[in-house]
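Not every chain is included here, but those present sit where they belong.
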Amino acid sequence: MKKKKLWGGRFKSNTSDLLDDFTESISFDKRLAIYDIKASIAHILMLKKQKIINELDSEKIIKGLSKILNLVQKNKFHFDKFYEDVHLNIENYLIHTVGNIGKKLHTARSRNDQIAVDMMLYMKDEINDIIKLIKNLQKTIIQLAEKNIKIIIPSYTHLKQAQPILISHYLMAYFFKLQRDVEKFKSNLNSVDILPLGVGAGVGVNYPTDRKYIAKLLGFSKVSENSIDTVSQRDYIIEFIFAASMVSMHLSRLSEDLIIWNTDEFKFIEIDDAFTTGSSIMPNKKNPDILELIRGRTAKIYGNLMGMLTLLKGLPSSYNRDLQEDKKMLFETIDYIKPMLIIMNELLQNITFLEQNIMEKMKTGFIMAVDIADYLVKKNIPFREAHNIVGKIVKFCTEKNKTFFELGLKQLKKFSKKIDNEIVKIFDYRYSIESKVSEGGTSTANVKKEIAYAKKIIERV
Amino acid sequence: MKKKKLWGGRFKSNTSDLLDDFTESISFDKRLAIYDIKASIAHILMLKKQKIINELDSEKIIKGLSKILNLVQKNKFHFDKFYEDVHLNIENYLIHTVGNIGKKLHTARSRNDQIAVDMMLYMKDEINDIIKLIKNLQKTIIQLAEKNIKIIIPSYTHLKQAQPILISHYLMAYFFKLQRDVEKFKSNLNSVDILPLGVGAGVGVNYPTDRKYIAKLLGFSKVSENSIDTVSQRDYIIEFIFAASMVSMHLSRLSEDLIIWNTDEFKFIEIDDAFTTGSSIMPNKKNPDILELIRGRTAKIYGNLMGMLTLLKGLPSSYNRDLQEDKKMLFETIDYIKPMLIIMNELLQNITFLEQNIMEKMKTGFIMAVDIADYLVKKNIPFREAHNIVGKIVKFCTEKNKTFFELGLKQLKKFSKKIDNEIVKIFDYRYSIESKVSEGGTSTANVKKEIAYAKKIIERV
């Protein structure tokens, strides 16, 4: 015969099996078990302190919960779909273990605020993990930037060669993008630092509880202000998936660049064999699958963000069962983003910049054009005119299939009489780079300043 | 020592474990195993027919594959993450079983076209299943419509009572929405009826293969026209998730209506206990969780659609590893939509319309207002004026807190002299309903016509 549901008092018949399968969440929310038990222990300690249950009962319950915690940690706890979710699985097992006294555990609380506290405890750990993973990636970027400070690459706009830059300058751009992501996760950490437990089904409870005490026990710095808001909001989850979307977006852009640099045509980088894969049919292939997967998985994270927002749009106030879906989207996002960060970090440590080939490829791009224009500006030609003159030189070269380097002074003078011998020095990538003296520019001095600043940031807690 | 990858010829070092975890798809693509084997058998039969491999070899390979098929069907095949995906797991096991001859299986094909054929075979089955599930739901709707043909409810616009309709008319609206979904899945079925196998890595193969023969063996009616397109497109998957989004959207709207009708304030329906759940804290609660979960899961399906489209936006041509993500989004969508259809079907069979209460609630809504206006139009008052007159009656009633039914003829005549005794018949919901003689309107005759037509449609293959 089918067991009776813990909430089954008013019901004639039990739920159908079909329904049990459809509504259960234990298959995925069991990962919250440890947090659920910890929150229950804190809850009981508070009930005891407030004399809502007596000392003896509370000790028995805590003993029972500790036993379950132990089972869970050893992977020996059996979760049963019949008990729907992690809360009822644990509560039911507790009652089974300690007897009727266990039925007192659910005094002054509801599953609605229980799931909220479980999620927040769980997310705290995960967010801290993720911040560490991003920082690791940032450290690798700093190391790469320091190690390769002498290597020049073209910068790109519109995927066309623009101007010469230090590869370190390029890399540091990602440091700063990632730093903004760190800030987002830190802000999210604040959002999960507010204890939700203790509001019951959303209106508060009939007991003289002490929520600040639970908060202290569980390490929350604040207590939620409004019970209705507490059980109905999932802002902290959406914020998380948004932060994950942003960091994955940044990783997807870095991946795209590296994929392009890894083509046979660019050949700017070599990825270590251990981080590439082959083809089942083409023996020649050595593919940057990792980078493609990072780029691709970004799409699924976005999908989860869209899903969460859509889930909540127009949802009537307070708790609705729709909210159960939040966990799947959150868990999946966490399971996606962490390996993406880890493996991007590993991969960056396993690429080599093919300097010689990069230099070869830069020859054809007229990437000193702005420098020549600026050289003319210094000869007192207004910028727009200087731009125009250099544009004509480029046009001439393209038609004659020549590079800047192949034009003599005589030919150059035809475009502007103000051009003189000095122009030779402009035809040097290094000169171009060191000329970028404006704050945030690519000169070596600037980039070193960036790196120094980055090192300071990374040390902040 | 680590095993060598099947494609590892050009590689110095093997992939890292980290990478293996990151790139593997076997944990989810193993559900394609049966299709993969069937496609391999068809491939071998073709190679034999075309004398690309000899009879003896082909027989051995087929025997080996059949053995694996058997293991898979009995859930006894061990999938190993090291072999990345379903294809290499099977191929590797084959080589292990039949020896070097097994290495001939991959002649004239690539994983790129293999995964495509597996997916299409799999999707065919799933789409056919889903069409059946929608049809079952449609049949239930027809039955409900027939059974409850006498029950009147208010129609709503802006969630305000509008005009009386037959509940059957309301229900049949969903029949037609679902019918459009059926058409979308049927069209999707055509998209997966084109054999992709046989194009190799995307450029065709160096063998005199006979793709039409494979198509015949596997039940495809066409063969793909262009190899590059074949390995790079996932249109059929996006189409599927789009169709699933549409049907889930329709289910979410039906759910929303039923949730509202299930409130204590509306009380239009009673859902059988077996299809509701209770609260862990509030003994009074009997909640429509199923409907909320259907509504909520729609959001995740949308997320997958967005994910798939984003995955493909701006993706360079032909195969990129990003495409691996398509499977997760497809499989999840399938695993979501099928139970949603099944359980909505079950639930509809377990709701009762609380006719008396519905009648009670209709009294206050002035829902015969249009009929009164039309009555005035027949007395030769232009519609816009008639509308204005009835508007004033409603205003009067609202201010005096009266219903139409409580106004006498004398009072009514104050709003228009043309009002006479005949107006009494208008104050009958039934009269209003049977007046809707226009095609597609809510009169009983019309609704019966709809039902008859629906029955014909449902019989079509």
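As written, the chains take the letters A and B, and residue 1 is the first residue of each chain.
Rule of thumb we're sticking to: contacts are C-beta pairs under 8 Å (C-beta built on N, C-alpha and C of every residue); 3 or more make two chains touch, one makes a residue touch a chain.
All figures in this text were calculated on a predicted structure; none of them were measured in a lab.
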{"item": "Complete-assembly copy number [criterion: all chains share one sequence; 2 shown]", "value": "4"}
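Just so we're on the same page, only the chains that are shown with their structure count from here on.
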{"item": "CA centroid of subunit A to CA centroid of subunit B, Å", "value": "32"}
{"item": "List of subunit A residues in touch with subunit B within their complex", "value": "5-16, 18-19, 21-23, 84, 87-88, 106, 109-112, 200-201, 272-287, 289-290, 292-293, 295-300, 302-308, 310-311, 320-325, 328-329, 339, 342-343, 346"}
